[in-house]
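For reference, the structure I am asking about is given below.
The other protein chains are all here in position, but one chain of the complex has been omitted.
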Amino acid sequence: AEKHTQTIRIATAANMQYAMRELIKEFSAHHKIGCDMIVSSSGKLTGQITAGAPYDIFVSADMKYPEEIFEKGLSFEKPKVYAYGQLVLWTTTDSISPTLETLKQDHIQHIAVANPKTAPYGVAAMQVLDKYDLMNDLKEKLVYGESIAQTNQFITSKAAEIGFTAKSVVLSPTMKNQGNYTEIDEKAYDRIRQGIVRIKRTDAENKNTRIFYNFIFSPEAQQILKTNGYAIP
Amino acid sequence: MIDWDPLVLTFKLAAITTGILLVIAVPLAYYLAYSRSKLKPILETLVSMPLVLPPTVLGFYLLVTFSPGHPIGRFIENELGIQLLFSFPGLVIGSVIYSLPFMVQPIQAGFAGLPHALKEASYVLGKSRFTTVIRVLLPNMKPALLSAVVLAFAHTVGEFGVVLMIGGNIPGRTRVASIAVYDEVEALNYDLANTYSLILFAITFLLLLLVYLFNGGYLKRLFHKMRT
Amino acid sequence: MIDWDPLVLTFKLAAITTGILLVIAVPLAYYLAYSRSKLKPILETLVSMPLVLPPTVLGFYLLVTFSPGHPIGRFIENELGIQLLFSFPGLVIGSVIYSLPFMVQPIQAGFAGLPHALKEASYVLGKSRFTTVIRVLLPNMKPALLSAVVLAFAHTVGEFGVVLMIGGNIPGRTRVASIAVYDEVEALNYDLANTYSLILFAITFLLLLLVYLFNGGYLKRLFHKMRT
Amino acid sequence: MIEISLQKKLNTADGNMMMQADFEVESGIIHTIYGASGTGKTSIFRMLAGLLTPDAGKIVVNGQTWYDAANKINRKPQQRNVGFMFQDYALFPNMSVRKNLEFALKNEQNRVIIDQLMDIIALNELQHRKPETLSGGQKQRVALARALVNKPDLVLLDEPLAALDKPMRQKLQKYVAEVQRELGFTMLLISHDVGEILKLSQGISVLENGQLSPPREPASFFTSSAVSGKFQFEAEVIHIKREGIVFILNLLVGNRLIKIVAQPDDVENLHVGDQVIVASKGFNPLIYKV
Partner (left out) sequence: MIEISLQKKLNTADGNMMMQADFEVESGIIHTIYGASGTGKTSIFRMLAGLLTPDAGKIVVNGQTWYDAANKINRKPQQRNVGFMFQDYALFPNMSVRKNLEFALKNEQNRVIIDQLMDIIALNELQHRKPETLSGGQKQRVALARALVNKPDLVLLDEPLAALDKPMRQKLQKYVAEVQRELGFTMLLISHDVGEILKLSQGISVLENGQLSPPREPASFFTSSAVSGKFQFEAEVIHIKREGIVFILNLLVGNRLIKIVAQPDDVENLHVGDQVIVASKGFNPLIYKV
């Protein structure tokens, strides 16, 4: 029980989990506050928070979900952007060069993208394809991952030869040296704004949560986010 | 706006899967029910194993196995010319693997519950094992068969972990209703999700209700009444 | 680094769920097998309905129902003082609902397959319905019972959609092994995921194997040999 | 006293038939229900045991109303305290022979009855075997014993000894008669075996065309002709053999084979399979006890 008063629960969107692990490590080095990370899709986490999940902070992969929570009056403040996601084109097959031009080639049969309905990186990928007028040619090749995480599984298992994913993924510790990626021009898609909110579980603010919230915007934390493949505000 | 494609696909998948499962499960269950081999308990255990893994994880392993990078996947694609990933046949195979225990277990229990005399009487009358199974044993274990079929069918309708993983959620090809509902819930479109759920629920409810009415002889009685 | 908490939690959940399901399913299956009510086909259909919805979606509906914003959730929390969401009891209830068809269906088929004479003989000997079920009917449908228990148990071990949704993946409390595997796969930690899967697989395999060995009388024979 | 009046529509081999069974049986006797296959004997038993509901009628056993259509009384089988030996045994496959008997015990009941019964049915050696592994006659013996364990008010025996060989049958007939006399319960018997009926029962009712006849004395029912100082019996011709100038006839009297010597003109029109009456004007039997 003692542990619980000290520990804060951080609901983390799937694509943020690698960065979050480092952030928590850094945070724990300076504060005596335990952190439990709960990873899931932003959609599920939002549903759970609406139903009263005992999470203290919600680190989302976009702004839609935290805004939903704010509008329901479940957060202490409006969601605030802590980082921008960056889109990359990634392949784990060495013989393929990950460029937009190769996508049209015949040996590319499947292109993995996240479901635009639920994942911000999916929305961005679609915008890119539209922008470069590739949509008609590639439509038949697209396979949709439920989340960015599943998109990654399509790519790493080579089930899809290539796919759009988050830069944070290809820089993650487990994937760092696997395959090749190229960054997509940031101008080709709307910025992927990732927001954070503190959850209002009781009316009283939790001091520890506040400390962590502030930490995210600290220069040290922002630096960590940057090295993990995010652009910072 | 409701998209009917996923629903059509779902019931197509469920029907085909159930059909294939029946063909596989009956001989397998027969073997498990009657074999006296020492390997039998091991096989029995293995049959239930697909259940132990979370569907997405099972789906992931299937994804890896079916991918061109894997010898099995390469073999299937090159030698048999079948494209399993992100295709309807792949969904069918995934669903068959995952729903296998639901079909095998009740049928096995059904076989095990039958008196030996039935089999013996049929053999003595010169009937082959196949004829005996089809015409004597299966018709005498209808409740078990029915529960197997209903479990497998309903489960395939609702299943989405495996299907999502190896299907790739492609509209019109592998995007089944369960994924559609899931998507809407994820996207916080609860109204649409409810609508999908309700339709899925309603259709399956009616289907199963028909099956149970038929099984209970209610339909027969109804027709009978209408005729007289 | 392997965290054993989720595994302990998983088998605790599976055991409790299976136990509760047995208690619920036997009378329910009995009713469904023997009732001649007109409502029976409807009830039969309803029992299978939890299967039709994708687990996460079912989990979502349960989440909404159990939340303090919902009359039912409020009632349970205020009047009964039970906190269902994001707690172990909630997982149990969710699993029970989702696995209900796996338990009810085979047991119902088991009852339906028994000769009427057993029941009648027991009644005539003055035995109550309860005694008859416990001492005569259930012992004569062991294969059906076994398949029900195995399906429900294995399914609860592997289930994660419902559990993830209403449990919230809280370490030590609601983070079961299936979610742990799922997480690791999601995080692309395939090695760790494999390890978890293997452990989950191995433990369940051994458990079920023991059950089947016992059921097949292999253990008895083994002990017998050892003693002689 | 057992008073029974039952009406039930049965769907028999001769089409739909209304069965009407009215009879009274004194307490403490064995009474036989006799009739052709499929006439409804087992159905009467099932109605008495509460396993089948009559269309109308009344069952009163020792003053207690078990069933009364008019007053909507219908006791459950559990509340009737009958012992029912089923025609197809209905043993519990999950229980050993002994456990099948023990299951029938009432709560407070003395268990010695089990050992006594086990002895009588001569299955001690097989007491831990499951019914599945018993022979037909062995199953029948267990079923008979089980119906007697809990000392019921009314015992219903449906062809109790049909599958048994003669010595075992005689032994059990003796036992049934004894135990009935000792414990004084009322017993209804379905049997096709005339010897058994004559030996065991004090009354007989015949079920025919859906009607149960009034009770009669079994001996008078089975004896076709009155005694008038002469000796006479019906028989079937099994074999005819010439031996010198006479013929030797093998006659089947009931289940017994007897040989008699006959004159050529007696035999003239006789064929194997014929039913005959053998009589003698002046018959002075010698009777030896064996």
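Letters A, B, C and D mark the chains in the order given here, with residues in each chain numbered from 1 onward.
Please note the rule applied: contacts are C-beta pairs under 8 Å (C-beta built on N, C-alpha and C of every residue); 3 or more make two chains touch, one makes a residue touch a chain.
It should be emphasised that the depicted structure is a prediction, and the values quoted were computed from it without experimental measurement.
Of the chains displayed, those contacted by the omitted chain across the entire assembly are B, D. When the missing chain is restored to the complex, the residue among D:E24, D:E102, D:D153 or D:D266 that touches it is D:D266. Although one chain is not shown, part of subunit B still touches it, namely residues 115, 117-118, 120-128, 135-136, 139-140.
Contacts to the hidden chain, counted on subunit D, fall at residues 11-15, 34-38, 41-42, 87-88, 122-126, 129, 133-138, 140-141, 158-159, 162-169, 174, 192-195, 198-199, 219, 222-223, 227, 229, 231-236, 238-239, 248-250, 252-262, 266, 269-270, 273-281, 283-290.
By definition in this document, only the chains that are shown with their structure count from here on.
In this view the innermost chain, defined by its CA centroid being closest to the centroid of all protein CA atoms, is C. By C-beta contact pairs, the most connected chain pair is B-C.
If each chain is reduced to the centroid of its CA atoms, subunit A and subunit C end up 35 Å from each other. Chain geometry summary: the mean Cα position of subunit C and that of subunit D are 51 Å apart. Within subunit C, contacts with two or more other chains are made by residues 56, 60, 185.
In subunit A, the residues that reach two or more other chains under the touch definition are 44, 47, 150, 153.
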